[in-house]
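The block that comes next holds chain A.
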Amino acid sequence: MNESENMTREVAAPVRDNAEVEAALNRRYEAGFVTDIESTSLPPGLNEDTVRQLSAIKQEPEWMTEWRLAAYRHWLTMPEPDWAKLEIAPIDYQSVSYYSAPKAGLKSLDEVDPKLLETYEKLGVPLHERAKLAGVAVDAVFDSVSVGTTFRKELAEAGVIFCSMSEAIREHGELVRQYLGSVVPTADNYFAALNSAVFSDGSFVFIPKGVRCPMELSTYFRINAMNTGQFERTLIVVEDDAYVSYLEGCTAPMRDENQLHAAVVELVAMERAQIKYSTVQNWYPGDENGVGGIYNFVTKRGDCRGADSKISWTQVETGSAVTWKYPSCVLRGDRSVGEFYSVALTHHRQQADTGTKMIHIGKGTKSKIVSKGISAGRGQNSYRGLVKIEKGADGARNYTQCDSLLIGKKCGAHTFPYMEVKNPTAIVEHEATTSKISDDQLFYCLSRGIGEEDAVSMIVDGFCKQVFRELPMEFAVEAKKLLEVSLEGAVG
Partner candidate 1 sequence: MSETQAIRTPFVQAVLDSSGTADTSGIAWVDAARRDNLASFAATGLPEARNESWKYTSLRALSQRGFAPVDLKAARTVAVDVPVLPGVTGARMVFVDGVFRTDLSALEALPAGLTLQSLPDALAADPEPLRFALSARHRHQAADAFAHLNAALARDGVVVKVAAGAHVASPVHIVFISTQAGVAWHARAVVDVGQGAHVTLVEHHVGLSDVASLGTLFADYTLRDEAVLDLVLVQDASASATLIRRSHARVGARAVGTVHAVELGGALVRHELMAELVGEAGRFDSRGVFALKARQHVDTQMEVRHQARDTASDALWRGVADGRSRGVFRGAIVVAEGADGSDAALSNKNLLLSAQAEIDTKPELEIYADEVKAAHGATIGQLDERSLFYLRSRGIPLTQARSLLTLAFCRAALSSLPNEALREHLGDLLVAHLPTGPVDA
Partner candidate 2 sequence: MHMLKIDNLHARVEGKEILKGLSLEIKPGEVHAIMGPNGAGKSTLGNVLSGREGYEVTAGSVLFNGRDLLALEPEERAAEGVFLAFQYPVEIPGVNNTYFLRAALNAQRKYRGEDELDSMRFLKLVREKLKIMQISDELLHRAVNEGFSGGEKKRNEIFQMAVLEPKLAILDETDSGLDIDALKQVAEGVNALRSPDRSFVVVTHYQRLLDYIEPDFVHVLAGGRIVESGDKSLALKLEEQGYAWLADAHPELAKAELAGERA
């Protein structure tokens, strides 16, 4: 990366000594290290054999293999989507390795390579039960496979199933078969079809009727191996009157090549069920010049199948070179509620095209969208959202607020909301603003002795408050820190 430019700036500030400068620079992408671990990978390339091989490695049942093949065949017929406001070099899907796993086979967490555990310690994700944060059960996915799920016993006692997707396909085949692809069909879109064909792992959550999941569940995704795509699949099913809060975090090493991440997340909420899904996405964003970084193409969708159910998405997107992501809610059940809270930050050459879809089908359904976009450097940040009120959605309500903050003259902030209303008793409201950090605000902070960068993070933090409030405490702290780090060098 181009350090000299930043060195000049830092050195110009005489109060800081060299050690501080070093520390500041190293802080830039803390998750950017590589774990030196032996791994087994499929050779790059994608064809029906790759799909079969992958399915075989994972010892999947026949139906799963066929499901994947059908998705693959459909994928071949689909064009890559080009409607997003993204400039992406053509992706060579044949140069990607579709499977990579740490070599040693795993039976339990005790057998996990200590290097791996160390990796997660460094990332602040404790897998060892003794050291873990109280009250958060973690499933860690390293490249293509789950390396361990914590708190299994406690969860099992509550009747909760929380395990890797591979295990779920083997152990809870009927449940998986019932729900997999029921929210995001294999042919839904280009990246969802690709994921359906080659997904390697992910998490499965099942909360039975009436159970309030006793702890927050969390998956931590890590891309380590080179030239590897990560294609995880998450399925969360929450039965009547049950509740779960689920957290998702992602990191990757710093590499000069772009790496592909195409995930699918499906949520199902039955009657009066509630799902709170929080993401802090910190994939490697590439360097200042746009070299490297993760291509993040994600399909996330929640189905409020039951009456009075609620699905709430909260995302803080600071990483990835390219983000293409629209966590959505299908509000099928009467009076069901969908929420989307988002902070998306693009700095340097990062590009994000993200937003949500709220599809109102049931009567009295409500949705709320709060999107905060921050653009700095040469970052391009687009909100793209659809609010659709179908004919039968009597009394449906939506409120959307969409604010953009620009830091610098070379960045862009864009808003593309679609509103489609077919019911005369619905009310849909959308408001959007674009502004920069005002000189008055900045000056006020400076005149009180607050440095420029601190002032900017304070103001940005304030700008994002509405979204951070929705995150669980530990995640909110993490998110705030991430924003600060991501914005370093954005002013001055």
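Keep in mind that, in the parts below, a contact is a pair of C-beta atoms (placed from the backbone, for glycine too) under 8 Å apart; a residue touches a chain by one contact, two chains touch by 3 or more; residues count from 1.
In picking the candidates, the idea was that all candidates are chains of the complex that A comes from, given by their letters.
Bear in mind the structure is a predicted one, so any value in this text is a computation, not a measurement.
**Q** In the complex, chain A is touched by which of the candidates 1 or 2?
**A** It is candidate 1 that touches chain A.
**Q** In the complex, go through chain A and note every residue touching candidate 1.
**A** 83, 389, 391, 404, 406-436
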